[in-house]
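The other protein chains are all here in position, but one chain of the complex has been omitted.
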Amino acid sequence: MKDLLPRKDLLDIEGLTLPEIEHVLANAVPFKQLFQRSVKKVPTLRGKTVLNLFYEPSTRTSTSFEVAANRLSADVTNFTISSSSVVKGESLLDTIETLQAMRSDYVVIRHQAAGVPGIVARHTGASVINAGDGYHAHPTQALLDAMTFREVYPDFAGRKLLIVGDVLHSRVARSTSTLFHKLGIEVAVLGPGSLIPAGRHDFMQRLHTWDEAFDWKPDAVYLLRVQLERQEGQFFPSIGEYHKMYGMNTDRLVRLRQLGAYLMHPGPVNRGVEITDEAMRYEKSLISTQVENGIAVRMAVLHWLQPDTSKD
Amino acid sequence: MSEFPQATTETILDPAAIEEAIAVLADNIAKRHPSDLVALVGIFTRGVVFAQRLGLALAARGLHFPVGTLDTSLYRDDFDQHASELPRLNSSDISFVLDDATVILCDEVIYTGRTIRAALDGLMDYGRPAKIELAVLVDRGHRELPIQPDYTGHIVPTTATQYVKVYFRETDTHDEGVFLLTPA
Partner (left out) sequence: MKSPQRLYKNGLVARSDSRELLSSDVLVDGDGRIAAVGPHLKADPNTEVIDCTGCVLVPGMFDLHVHAREPGGEHKETLATCAAAALHGGVTGLVLMPDTTPPIDTGHLVKSVQDLADDITGITMLPAGCLTKGRAGTELASFSGMVSRGVPLLTDADRTVPCPAVMRRCLEYARDFDVLVATHGDTPALSRGGAMNEGRTSYSLGLPGNPAISQEIAIDRDLRLAALTGARLHLQQISTAAGARAVSRAKEDGLAISAEVSAHHLVLDETDIGDYQSHAKTDPPLRLAADKKALLARLLDGTIDLIASDHSPHTEFEKSSDFASAPAGFSGLETTVLVLFDQFIKSGRFGWDLLIQKYADAPRALIGLPKVPISVGARAEFFIFDPAARTAVEKSWFRSRSPVNPFIGRDFAGAVRETVVG
């Protein structure tokens, strides 16, 4: 693939070209196949170091990256920094200096402020992977979502994805909708008016009720986690009302089943809020596939990115 | 040959010669393994075609050995890495049980031996074969590791600046054959 230039960092979806996206998604497949073997490891990144730098707590994403790096035989270090011990600005620059001294090959970073992975990437030769920065982006989530959708819909172009929930605060919604749009998949959003921003991408068409949403015939419904810990101020009256208006309850599950549509969720789920126990058992739920694909996609990303060894 | 515009080309094996070489290899393999549990594993990309043709030749001799495929990209060492290339991975397919089997690794050309070394590591992460042998269509010399084929179709002495290119009709638009290229 001589027209694909190597890339140092994965910061967001906006900057990715279609050939790059195809390259990563295609390579994720053989990585996934490794999971069937008893030896799930390959020696590809042996001797390389991966630093998981998490400023926000997240066991599932950091674990996913850790497993992916381990399966590539890389050495992984996890570094979780709680927000109370961080003095903003000062700590970031100090951390960057520490990173430069450590000479990691890869840095996976999750931070509550948008733009931080980009700042880190500019200051280090390590390959920086954005594992979520504020409301801005979560590119590996989008990639695993696309891989999962395309597994069940090989004829994905022209298909439809409905995203439900807190679009305003969701970096997953931003990255996944952008990627799906690039791939020719139609995107619609459903949620409380206070959480569907007017400044959203043009291609995110707004639907107002579940009836309208089902009439639109989505091929998959993507439930967003209700971001209780991230909201400042009250955006809807109560969890009960949110669940009543927007939760994937029994009636809506029936209609989902009638459509033959799939159910997706980035996790972790809030049972009783955006989803019910019953919906978790839905036979066309892709939630656990998403988790599995997450490891494969992250392996493909680590395999694809190339650190700049001349820097630092 | 558009990849090497400034090279003189010599045809080492034409399609008929390739077929003959494969027939001889099949005979030798059949002689050594008349009834064992043997699997052929072709190394991507052209090693797969070679393995498949070998499998057909063996089938014609009454031996139906399964043919698997192996992508070695994830096992390559730094000496193989070309920083500007972004390898597209292939799906390895080793659907049969390797344990206690004899595996014949197949590649169309052996050169430094590093690809075979990677293939050995990859193969052994799939299981524990009782024995591993190596069949190549062409051996062009210049080994950097102590790895030698058990079955060799044709030996081509080369200098370090020359290339040996194998084209199969299944994988290439170029005419089928084994060619020796000498850059200007």
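So that you can tell them apart, the chains are marked A and B in the order they are listed, and the count of residues begins at 1 in each.
Following the convention adopted for this analysis, a contact is a pair of C-beta atoms (placed from the backbone, for glycine too) under 8 Å apart; a residue touches a chain by one contact, two chains touch by 3 or more.
Predicted model only: the values in this text are computed from it and were never measured.
S.K.: In the intact complex, which of the presented chains make contact with the chain not displayed?
M.R.: A
S.K.: One chain isn't shown here. Among A:Lys40, A:Arg103 or A:His201, which residue touches it?
M.R.: A:His201
S.K.: Which candidate, A:Leu4, A:Val67 or A:Leu92, sits in contact with the chain we can't see?
M.R.: Residue touching the absent chain, from the options given: A:Leu92.
S.K.: Among A:Val116, A:Met248 or A:Leu286, which one is in touch with the chain left out?
M.R.: A:Val116
S.K.: Using the document's contact rule, name the residues of chain A that touch the chain not shown here.
M.R.: These residues of chain A touch the chain that is not shown: 14, 88-89, 92-93, 111, 113-116, 118-119, 133-137, 171, 174, 197-201, 232.
Following the convention adopted for this analysis, only the chains that are shown with their structure count from here on.
S.K.: Taking the mean of the CA coordinates per chain, how far is chain A from chain B in Å?
M.R.: 40
S.K.: Touching chain B in the complex: which residues of chain A?
M.R.: Answer in residue numbers: 1-2, 4, 6, 23, 26-27, 29-31, 33, 37-39, 41-44, 303-304, 306.
S.K.: Help me check something: in the complex, which residues belonging to chain B touch chain A?
M.R.: These residues of chain B touch chain A: 71, 74-75, 83-86, 88-92, 121-122, 125-127.
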